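In what follows, a structure is listed as structure tokens, so that the remarks can point back to it.
All protein chains but one are shown at their positions in the complex.
On to subunit A.
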Amino acid sequence: MSTLIPEPIPAVMIDDDVEPDRPARPRWGDGGNGRRRAMGTAGIGSRPGFLTYGLLAAFIIGGAYPLWWSVVVGSGTNATRGETLPLLPGGNFLANATKVLDAIPFWLALGNSIIISSVITISVVTFSTLAGYAFAKLRFRGRDGLMVFVIATMAIPTQLGIIPLFMVMREFGWTGTIGAVIVPTLVTAFGVFFMRQYLVDVIPDELIEAARVDGANQIRTFFNVALPAARPAMAILGLFTFMMAWTDYLWPLIVLSPTNPTLQTALSQLQSGYYVDYSVVLTGAVLATIPLLVLFVIAGKQLISGIMQGAVKG
């Protein structure tokens, strides 16, 4: 339709205030003129102003203060918590940390969490890459149907199956062992979907064809072509899987005993006494946050690009 109208006509028509077939236009134009000039300062193309930085800083301080407050109270005494807005840490952090280490098997819990999260991460990344590669680049009967199945199961809250899972673990005598925490999360549908989405774009079909023509069998093609290409996505998937395994609470709480806990279940024990010394509890929270803080400093950029690329929810 608009192709029938020659280019210059609207420009000519706008010159006079009367536009026959679109009467509303000139009035908008007048209003727009005034506003447009005002916009020049705060609009498109200008650098963000003080307000933008100020609002963002306020948001960030709001997010960081609860953490800092835990450090302050954790390094003070139980009375520090009663202060209105404490800002400076005290000198009791080591004393409180010692109390934490006495109250819960901290190092055992830390070791357990590291083992559990690492094994789950390796397993999820390995199996997701294998299956994701097959779904993205190989042709086989039933592929599309199986992929639909994977997508459908992504939304299923599998943690609602904890009751039979618990019964099975008890049957095998696995309750209380970290194996019982690892096994239910060895694979995730999300991981397969994530790797498939990444690999389908990133590996050209010609490359796989070329490898086959060169005499490489399937598994060699996987190792020499798919794996190098998949590495960035594997890193991101690994990061999120690790976070997921590390923060899990419900299942370890059910299946592990207080004597062999993960960091999360151990931390929650700190609070369960009748009298709660909050400076000790908050010291525990700070200590338990340090490992992920280290991870964040090392791999924060990957975490951000993972969130922004894949719209991942971990």
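Remarks
Throughout what follows, a contact is a pair of C-beta atoms (placed from the backbone, for glycine too) under 8 Å apart; a residue touches a chain by one contact, two chains touch by 3 or more; residues count from 1.
Just so we're on the same page, contacts and distances are computed from a predicted model.
In the listed set "NADH-ubiquinone oxidoreductase, chain 4L", "Sugar ABC transporter permease", "Heme exporter protein A" or "Galactose/methyl galactoside import ATP-binding protein MglA", the entry agreeing with the UniProt name of the missing subunit chain is "Sugar ABC transporter permease". Taking the complete complex into account, A:270 is the one of A:203, A:234 or A:270 that touches the chain left out. Residue A:134 is the one among A:116, A:134, A:178 or A:256 that touches the chain not shown.
When the full complex is taken into account, the listed residue touching the unshown chain is A:192, out of A:178, A:192, A:237 or A:256. The chain not shown here touches subunit A at positions 2, 7, 10-15, 25, 28-29, 31-36, 39, 42-45, 47-48, 52-53, 55-56, 59-60, 63-64, 66-67, 69-70, 73, 81-85, 127-128, 130-131, 133-135, 138-140, 143, 146, 150, 153, 155-168, 183-187, 189, 192, 213-215, 217-220, 222, 243, 246-247, 249-250, 254, 263-265, 267-268, 270-274, 276, 278, 281-282, 284-285, 288-289, 292-293, 295-296, 300-301, 303-304, 307-309, 311, 313.
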